[in-house]
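The complex is shown incomplete by one protein chain, all other protein chains being positioned as in the whole.
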Amino acid sequence: MPDTLLTARPALANAATGHFGLPGAGVTLTALPEDRLWQALARPGTDPAPLLAYGAGPCPLRSIGPGQWLIVGVGTGTLAEAQAALAPGFALSDQTHGRVRVSLSGPSAADLLAKGTAVNLALLPEGGAAQTLFGHLGITLARTGPEAFELAVLRGFALSLWDELILLGREYGIGARAA
Amino acid sequence: MRYSALSVLLNGLTGKAPAPAWRSPEPKAEYDVVIVGGGGHGLATAYYLAREFGITNVAVLEKGYVGSGNIGRNTTIIRSNYLLPGNNPFYELSMKLWEGLEQDFNFNAMVSQRGVVNLIHSDAQRDAYRRRGNAMRLHGVDAEILDRDQVRRILPFLDFDNARFPIKGAIRQRRGGTVRHDAVAWGYARGASARGVDIIPHCEVTAIRQDHGRVTEVETSRGTIRCKRLALATAGHSGITAAMAGITLPIETHALQAYVSEGLKPFIDTVVTFGAGHFYLSQSDKGGLVFGGDIEGYNSYAQRGNLANIEHVAEAGVAMIPALSRVRVLRAWAGVMDMSMDGSPIIDKTHLPNLYLNAGWCYGGFKATPASGLCFAHLIAKDAPHEVARAFRLDRFARGHLIDEKGQGAQPNLH
Amino acid sequence: MTSHRLPTGGRLDRSRRVEFSFDGKALHGHPGDTLASALLANGQRLMARSFKYHRPRGVITAGSAEPNALMTIGREGRTEPNTRATMAELYQWLEANSQNRWPSLDQDIGALNGLLSRFLGAGFYYKTFMWPASFWEKVYEPIIRRAAGLGRATTLQDPDRYEKTWAHCDLLVIGGGAAGLAAALTAARAGASVVLADEGMELGGGMLSDPASWPQLAEILAELATLGVRLLPRTTVFGWYDGNVFGAVERVQKHLAVPSPDAPIERLWRIAARQAVLASGAEERPMVFAGNDIPGIMTASATASYLHRQAVAPGKRTAILTQGPAGFTLAAQMEALGLEVAALVSLGNGPAWQGKAPLIRGIPGKAIGGKSLKSLQIEGGPRIEADAIAMSGGFSPVIHLACHRGARPVWSDARHAFLAPSEQDGLLIAGAAAGLSGHAACLGDGAARAAAALARIGLRAEPAFGPAPEDAVAQAPLGELGKTKAKKFVDYQNDVHAKDLTLAAAEGYADAELAKRYTTSGMATDQGKLGNINAAAILAKARGTTIAAVGLTTFRPFYTPVSFGALAGTSRGHDFQPTRLSPLHGWAKTLGAEFVETGLWLRSAWFPRAGETGWRQSVDREVLTVRRAAGLCDVSTLGKIEIFGTDAAEFLNRIYCNGFAKLPVGRARYGLMLREDGFIYDDGTTSRLATDHFYMTTTTALAAGVMTHLEFCAQALWPDLDVRIASATDQWAQMAIAGPMARQILQRIVEADLSNEAFPFMAAREVPLKGGIMGRLFRISFSGELAYELAVPAGYGEAVADAIMAAGAPEGICAYGAEALAVLRIEKGHVTHAEINGTVVPADLGMGKMVSPVKPDFIGKHLLHREGLTDPQRPQLVGVVPLDPATPLRTGSHVLAKGAAATLENDQGYLTSTAHSPHLGHSIALALVAGGSQRHGEEVVVWDGLNDAAIPARLTSPVFIDPKNEKLHA
């Protein structure tokens, strides 16, 4: 019956945006497009090289545990194609809708993150990722630049995380914006 | 010396040198019954052995000072709001003993039946509490279900308006309450000592010796002591003392923290538990808010906890009572508990005919102290279980007759 | 009028006035004042009443150990009882009020308790109030409780915010005095990352009370700042925890009149330090003599602190009592400032004295005065007119934190003090905290300790200061002084005096820990920081033993009390826990759903429509619509787990008690998962999407638990299996489409043949949807109707739900919520965690046949046959209906045999779930009843004592509709 294409609604479509808290802009919070997020699961003992070779773009592979990665960001090809290319060593689970990504950047980004995670950010290299708790929420944290981070969170918690980041960012004058 | 209004008055006026509350004898070479563990249960057992069963050639061996274990570090809550038939009559007997305790042992342990209120935040919780409340009523135990307005009337400063998990009501046991924990140990020690029991602190049992399948003596830090019967009431250390007799128990030892705030003028006059997180609270007669939460989760004998837990407890506290935010927490401490595999205790004989076991109290054995002492004394004196403690058998795990109030199964840190 | 402020000096900003009030009296001070110093400057010595005897009390310290000068500050939601005036910084319009007095601080009726004190000795509670028995709860206890406590807490919401944060460093330095500053400097110069925390409003510790060292202090602080050291003044390190994590609380905005809502008022720091140096200084010991609590008496270091930091004179004529050089130094400083020292009383060997004041060798006999000191009687000596006393009974190193992880303090004969083990994993002790004295010695020690700490983690550091000699020899604790029997306070706040301790010892409570509990010595808000050492000395004498043998009571967090707010951080009110929203949340909201908290989820509970007055009406309509036509229910909260791998089937076969190895691709199967002890853990359907790819659904409640369980089995039990597990709960919006019209409605948007033949009961397949996306379609039914569950990528959920609602409009499809779902499943006799409560086995639910008799192994197989789990009299699932259809049944009611007395022995089970069945027109229930499966048709009583109800009812089959499953297969 739907004559038109079904359209997806971003999880953060109605999230608060604007400038919050003290003057200044120590940190910027941005909702990222829900374009691609696949979870790759390696069969135990599989050499990760083919998967590592598969990635493209800035930090497209996020290691989230032994034998597990998130493949994120814009890319070409469908999941089925990728799965065919990576079989049998790797299984892909589509999480494009399951997790929502936001970015945090600015001179106070690390201080803001330290309010939630016990990961020692000084030791997290660019391109590095960590699966951790931010307060009560599980996140995949990745460093994308000296003062830039990306957080992926379960879709159902995306708004809670967003609001929590704004609350904790008020001290730095946080700007929140849609993608 | 009997305590009475007159004795206090006379001592005050004359300044007469007071007598020790209990004797501090050197251990004798042999006793009819040696009780290991000078906590609430061990002392109460000695008291009832002497008082109810006339067995007075008894020693209580305690590795620290009297009452240094969990009897001295619990959150003092008493209640008999149990669900299962294996538990319910036992805890109700305990409640009845509490109700007569002061007159019984002539020591004011400040039994305070200020009520226990368990908050309800969901329909499922209400259903579960209704099941429990009805089980209590079936045994003649008082229980009532309160609706939201009734709760608001007695606890107006709970978060009724902005709560993440709204308060939908509560179950209350009015006869529940608190007792001055240390005084329980002291009162039983004094009462037992007066009847001839030797209470021997700083005496750690380090080995249990057997001969021909019977316990003959214990090795202690104060020498060897022979015994006709040996009774273990070592709570959090049950795994260690049982191992001395070659027994592996269905028990893990876990640390539980408790906390007290700075002294405040009367703030809350009942015991209240949060149903949407781990938190319970009451106010001591000194004014401190005494509160606690969940166990630490890992096996520990260290009698101390971690910061994560106090944070978790404080979060739940502020969620339940926003005004607590500005109240300061004074002290945190921990006890180590004998968490059993179904969350219920063991009062039973063992494979050795003269070795008796009292263990598995988890974080709830304070309220059990009087009944545990009486039932354990009964078992030791008569070699047969007291009728209300019949279900607390050691072989119930093998036989599948578990007493699992929470339905969590064989993972102690979930009970 | 600030009568006691010196004309010059101090670290004050005299150009600015800070107005404040105490008990309603308007006063002023300056930036740089604490509440205590400002009160003293205004001549306000009487600041508080003690706990038991309501004795008039003034300030005795200038720091966090203050036991006396506690007051309530702030208003309304910011009301803060028991605040130490010594730690509260003055801010504009601060309101302070005294506590524990009635009607006023000056005239306090409670002081009458002092007259009864001979009857109120240690432990008096335990011996009295027992007669008559009924009086305890009605009379005595209410009186005791009314008297308890000091300040009154507000019952209002706190308007301020709190936060937490983590910090990581090579070296944490606790204490910003000479030792701590030297430690931080040493480490920072070596390039280490350093955090320096001090509870004071300014860094400097003892150096702040010594103007001569201010230039050096300024230099060090400037260099620390340029070296990037994280300086945390106003930050109390309150606990040392495993993993070398320290808890600290920063009073971010407590000193501001109007805190900004954009920053926290307090911040909890969790500091993960590779190494730490404890440089927490030493506490001066008060002297235990008669009248030692009269306002005007304080420690010598407090006197020095007020003099030098806030330019406040303690009195007009000060008597100095000292055991060691500290009092001599103070006397000289006071005379240099032109202040009158009435006498310098030395209790030990002091240095030479050239000042004006008379030097007296003796001990204090009794201080005289009421609300303010008047004079001091020297034992067997002169009476000295004085309105202030500065006393120094030696020093006790501040070792609390070093003893938080089990280490016991050890008595040092050389240092005449209890010391903590100086070298523990991750922690070294420096300066006065290690028993040293003297600014230079502490600088040197701090530097050396920092270098040693860094060496442990492989960093080389050059000590910023060299070793230097100490400036004093340690003094032994004095214990009780003077012969009089008058009260000599040991624990000021709790009014424990020397005689209480000797009495406790005589009554058998001589162990330090028992004496503490019997007398409450050391249990007040200062935790015995001042008194415990004196208590130990008194107990030692009473027991005829040494202080070393008596020992100290256990040190525990918190070093000083910490607010609930700081510990809770942002987790409060509505943010107590995060909220998890279904991908169909917006859809449900648009349709006007009422939501219900389910774990962290919000689920749509029912969808009221205009004209419906109660929830039951809405739910009945939803149920009837589903049974008659069709409904759509959001089931996205179910746990969804993707299982991949060549051994996935074998894995599932071991996880479930029923068989899964041969489940064909394209089929779903209902499974029961047991715990290893044989009881049911969870249930749900699992579908085979490909040979090596399964899609499992779990209950909402146990989604996380099942995931964890599967991971345990895969990783810890059978790592040899190729099985890989990913949670996909949030990836899929899942909806149930149920009802006789479900197929025809769904067929309008699914581009695949949904006929019974092509897509039979328990079919499970990926299907294309019109509109260009793929979904996963399962023909499974919880409601008992012809039903499907459709999963689509979460972002498309709302569009698909809208589309289905539009497609089903002609049939009158409705949205139904969790309540209607519950009614439907109870009518069908389907179980949930109301029945699967952790104590049931498959046979209890009539599912005994599901337990595979042939599989050699699966989780739960081996203990399932114990006698207690196979007893035919176990509670078994039945249905219950009231004999009178008008009577409702309540969940949680118990079941009694007809005619049986209402006793626990006669208890036969209970109602697990109840509903009003609009289909049947009466209440129905599921119940677990002893031997119930053999008792269908029996009349029983449903007993609900809580509601005074005993309802005649009948046991039935638990399936109330479509017992032959014709609808499912239609």
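A, B and C label the chains in the order they appear, each numbered from 1.
In this text, contacts are C-beta pairs under 8 Å (C-beta built on N, C-alpha and C of every residue); 3 or more make two chains touch, one makes a residue touch a chain.
Operating definition for what follows: contacts and distances are computed from a predicted model.
When the listed names "Sarcosine oxidase subunit delta", "Monosaccharide ABC transporter membrane protein, CUT2 family", "Molybdopterin synthase catalytic subunit" or "Anti-sigma F factor antagonist" are checked against UniProt, the chain not shown comes out as "Sarcosine oxidase subunit delta". Only one of C:47, C:71, C:148 or C:245 touches the absent chain when the whole complex is considered: C:245. Only one of the listed residues, C:223, C:594, C:612 or C:711, touches the absent chain: C:711.
The residue from C:30, C:84, C:189 or C:270 that touches the chain not shown here is C:270.
Contact with the chain not shown here comes from a single listed residue; of C:863, C:895 or C:942, that residue is C:863.
One chain is missing from the display, and on chain A it is touched by residues 44, 64-66, 68, 118-120, 123, 130-133, 138. Summarising the interface, chain B meets the missing chain with residues 237, 239-240, 243, 248-253, 296-302, 306-308, 341, 397-398, 410-413.
Seen across the whole complex, the unshown chain contacts chain C at 241-245, 270, 272, 405-406, 676-677, 704, 708, 711-712, 715-717, 719-720, 856-857, 861-863, 865-866.
Following the convention adopted for this analysis, only the chains that are shown with their structure count from here on.
The distance from the centre of chain A to the centre of chain C, with each centre set as the mean of the Cα atoms, comes to 31 Å. The centroid of the Cα atoms in chain B and the matching centroid in chain C are 22 Å apart. Separating the centre of chain A from that of chain B, both taken as means of CA atoms, is a distance of 48 Å.
The set of chain C residues touching two or more other chains comprises 164, 270, 569, 571, 575, 577, 579. Shown for chain A are the residues that touch two or more other chains, of which there are none. Put simply, chain B touches chain C in their complex at residues 3-5, 7-9, 12-13, 15, 17-22, 24, 65-68, 72, 85, 88-89, 102-103, 106-113, 121-124, 126-135, 137-139, 143-145, 156-157, 159, 162-166, 180, 182-183, 186-187, 201, 261-267, 269, 276-277, 283-288, 302, 304, 306-307, 310-311, 313-319, 322-333, 396, 398-402, 404, 406-410. Remark: chain C residues 51, 74, 77-82, 100, 118-119, 121, 124-131, 133, 136-137, 141, 144-146, 148-158, 160, 162, 164, 239, 241-242, 245, 247, 268, 270, 404-406, 503, 506-509, 511, 513-514, 517-518, 520, 523-525, 527, 554, 556-558, 561-565, 567-569, 571-577, 579, 596-598, 675-679, 681, 833-834, 837-839, 863, 866-870, 890-894, 902-907, 910-913, 943-946 touch chain B in the complex. Within the complex formed with chain C, the chain A residues making contact are 1-2, 4-11, 14, 20-22, 34, 39, 41-44, 67, 88, 91, 93-99, 111, 114-115, 117-118, 120, 122, 135-137, 154-157, 159-161, 163-164, 167-168, 170-171.
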